[in-house]
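For this view, one protein chain was removed and the others were kept in their places.
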Amino acid sequence: MTQQLKEQVLEANLDLVREGLVQFTFGNASGIDRATGLVAIKPSGVPYDKLRPEDMVVTDLSGKIVEGKLKPSSDLDTHLLLYREFPAIGGVAHTHSMYATVWAQAGRAIPALGTTHADYFYGEVPVTDELTDKEIGGEYVHNTGVAIVRRFQGLDPLAVPAVLVAGHAPFAWGKNALEAAHHAALLEAVARMAWHTMTLNPECRGVSQALLDRHYFRKHGAKATYGQ
Amino acid sequence: MTQQLKEQVLEANLDLVREGLVQFTFGNASGIDRATGLVAIKPSGVPYDKLRPEDMVVTDLSGKIVEGKLKPSSDLDTHLLLYREFPAIGGVAHTHSMYATVWAQAGRAIPALGTTHADYFYGEVPVTDELTDKEIGGEYVHNTGVAIVRRFQGLDPLAVPAVLVAGHAPFAWGKNALEAAHHAALLEAVARMAWHTMTLNPECRGVSQALLDRHYFRKHGAKATYGQ
Amino acid sequence: MTQQLKEQVLEANLDLVREGLVQFTFGNASGIDRATGLVAIKPSGVPYDKLRPEDMVVTDLSGKIVEGKLKPSSDLDTHLLLYREFPAIGGVAHTHSMYATVWAQAGRAIPALGTTHADYFYGEVPVTDELTDKEIGGEYVHNTGVAIVRRFQGLDPLAVPAVLVAGHAPFAWGKNALEAAHHAALLEAVARMAWHTMTLNPECRGVSQALLDRHYFRKHGAKATYGQ
Partner (left out) sequence: MTQQLKEQVLEANLDLVREGLVQFTFGNASGIDRATGLVAIKPSGVPYDKLRPEDMVVTDLSGKIVEGKLKPSSDLDTHLLLYREFPAIGGVAHTHSMYATVWAQAGRAIPALGTTHADYFYGEVPVTDELTDKEIGGEYVHNTGVAIVRRFQGLDPLAVPAVLVAGHAPFAWGKNALEAAHHAALLEAVARMAWHTMTLNPECRGVSQALLDRHYFRKHGAKATYGQ
C-alpha cells in the first residue's frame, strides 16, 4: 500500500537531482497518503545514486517510524508540521538550490517580477523571520516549520507553493511529491531571473495585480485555459 | 501542402530547446505560408520530446483552426497579429530565455553595446510599454501584439528582429520559423553580454553609429560580404 | 606501503576535476601517512587525464623525494608546512576554483551567510594578509604556508577546513586527501552562494551564532545526528 507512495517519493527526490537543484546530499522530498496519514521521506545522508524505493522511511504524522530500516531525513519534523498545518498539500521538497538559497540568505522575499513568476506563484515568494536563539536551541527542525506556518497566516499555500527560510534555504510543496519537486524547480528558475533583474535594475517594481491575476488564473482554477 | 511548413515549425520549436532557450514548456515557434495565409504553431502545453509534425496546429490569419486535433499555443493571437502587421516576416518565436526575459522584467531596452549585437540587430532591441489593466483584462494575448506593433512604429521589423514585452519575455521573428528561432538564440546571447557589460560599467554608451552600420551591413543588404 | 596513499591522492586529484574545480592544470591534492611522515602529491604540470598512481611523487616532511621520477607540484612547500603545523590534518587540496578564487582576489573573507556554510565551516572562511615583497622574493611557496598558519592562530583547522590566500586562490584540507578535495568542493559551493548573496544584499549580516552552532554540531563532534 505504501509501495506506490515510496516509488513516487523516490522519483521526486531523483527529480531534484535531475533538475540540478541538489549538490552533495542537500535536499529531500516527501509525500503523504492522506487516507492513512502515512508519510514517506528520503533517508538521511544517503547518496542519491544508491537510493531504492525500499530505502524510503515511512512515518506517521507524529514522526513514529512505521516502515524502513534507515534514519529519516534530518528535516523530517519540518515536513510533518507542514502536512499537519497545510491539509491541502500532499508533497514537500526541500533543497539548497543556488538562487533560491541566495534570496533566503539575503533575507528577502522574491518579488513577482514577471509572467514566468505569475504563472506559478500568485504573488511574492515570502521569507520567514529569522528564528530566535530560543527556537534554534529548542526543537529547531520543528520550529523551522513553525516559522513557515506563521509566515503563511492569511496566505493560501497552494497559491504560493514555496517559502524561503531566512538564512537557510527554500521549501516547496504541491499536491504530491512530484509536484512539490516541480515547484522547487520553478522556484529556482524564478529566483534566478529575479536575482538578475534586481541586479540590473534595483528599482524594478514588478508586475501589476492585473497581470498577476491574468497569468495565474490562466493556468490555475476553474477558468484555466492553458494546456490540452 | 502544409506538411513542409509543419515540419519546419517543429524543427524551429526543437531548436529553441536545443539552444537552451526553453525550460519546461515556456516557448513556442510558428511559421506562415504567405501564399495561402496559413499559420502552423506548436500546440499548448505539450512536452517538447513528444511533439510530432502532425501535432502542429494550422490556423488561418484570423485564428480559425484548419488542421490539427490539439489546442494551439496560448500565445497564438500575438503571433497572428505580428503576421498581419509585419508582412515581411514568415516566422515568430517566443521564449522565456533567461537574459532576454531579465531585460523585459527590468523594463529596459537592450542597448547596442558591441559588434556581436550590431551583426544582427540594427540598434537597440526595444521594450514595449507595460500593458494597461484594461488591455490585460481584455483580449490580453492580442493586446500583447498590439503593444509590440505600437512600439515598432517607425522601425523596420527585419532590421531589428526581436522585441521585449515589458514584465513578460521576448518575441523574435525572421523570414521563416527557423530564422525566428535563430534570432531568439542570438537575442539571448546579446542580452547576456549586455547584462554583464552594464553590471560592470553602468556608464557604457555602446557602439557608434558608424560601427553599427559597418557591422550590420557586412551581413545584411545588397552589399553584404560575410559568408561564402 | 605508499601504494594505497598514492591511489587515494590520485583519486582526490581526479575528484577536483570531476567537481569542476580545476581548469587546465591549476590544482593539486596531497595526502600524508602520519605513521611514516611520508607525503604523496601530484606531479607538476601533468595533464590530469594521463595521471597514474605511480606518477604521484612521495616526499618526506622536509620535501626530500623518496619515490617517483617526476617533479612534485610547484606548491609542495605550502602543503608540507601545513602538514607540519596542523598535525590533525591528513590531506590538502589547492585549486583556482572560480568563486573561491574571486573572494581571494577581492581580499575578503567569506562570511557565514547561511546553513549550507554552517554545515561545514564553523565561521567565516578567512583570507590571509597579502605577502610582502620580501616574502614573495624569498621562499615564496613556503611563505604562502606561513601566511596561512599566521592567519589560523587561535583557529581550529578542522573546524574551518579552508583558507583564501589573498590575490591567489584557496587551500582546503581534511583528515585525508579525499576529504580535502570534498572540502574544496564545498568551499566553492559556499563561495558561489556568498558571492550572489552579497551582490544582491551588501548589508547581509549572516547567520547568528546560535544557528552556526546548531548546524555545525549537527554534522560534527560527539553529538552529531546527521547521516546513518
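We call the chains A, B and C, going by the order they appear; numbering starts again at 1 in every chain.
As a working rule, a residue touches a chain if its C-beta (ideal position, glycine included) is under 8 Å from a C-beta of that chain, and two chains touch if they have at least 3 such contacts.
Since this is a predicted model, take the numbers as computed values, not measurements.
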Touched by the hidden chain, restricted to displayed chains: B, C
Among C:14, C:65 or C:106, residue touching the chain not depicted: C:106
Absent-chain contact - pick from C:53, C:126, C:167 or C:227: C:167
Of C:23, C:209 or C:225, the one touching the omitted chain in the full complex: C:23
Chain not shown: contacting residue from C:131, C:148, C:163 or C:193: C:131
Absent chain, residues of chain C that touch it: 23-24, 26, 43-46, 70-71, 74, 96, 98-99, 101-108, 130-131, 133, 136-137, 140, 167-169, 195, 198-199
Interface residues of chain B (partner: the chain not displayed): 113-116, 185-186, 189, 192-194, 196-197, 199-201, 204, 206-208, 210-211, 214, 218, 225-228
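The rule we apply is simple: only the chains that are shown with their structure count from here on.
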Touch-based graph of the chains, sorted into line, ring, star, complete or other: line
C-alpha-based rotation, chain A on chain C, 0 to 180 degrees, nearest 5: 90
Intercentroid distance (Cα basis), chain C paired with chain B, Å: 47
Interface hub residues of chain C, defined as touching at least two other chains: none
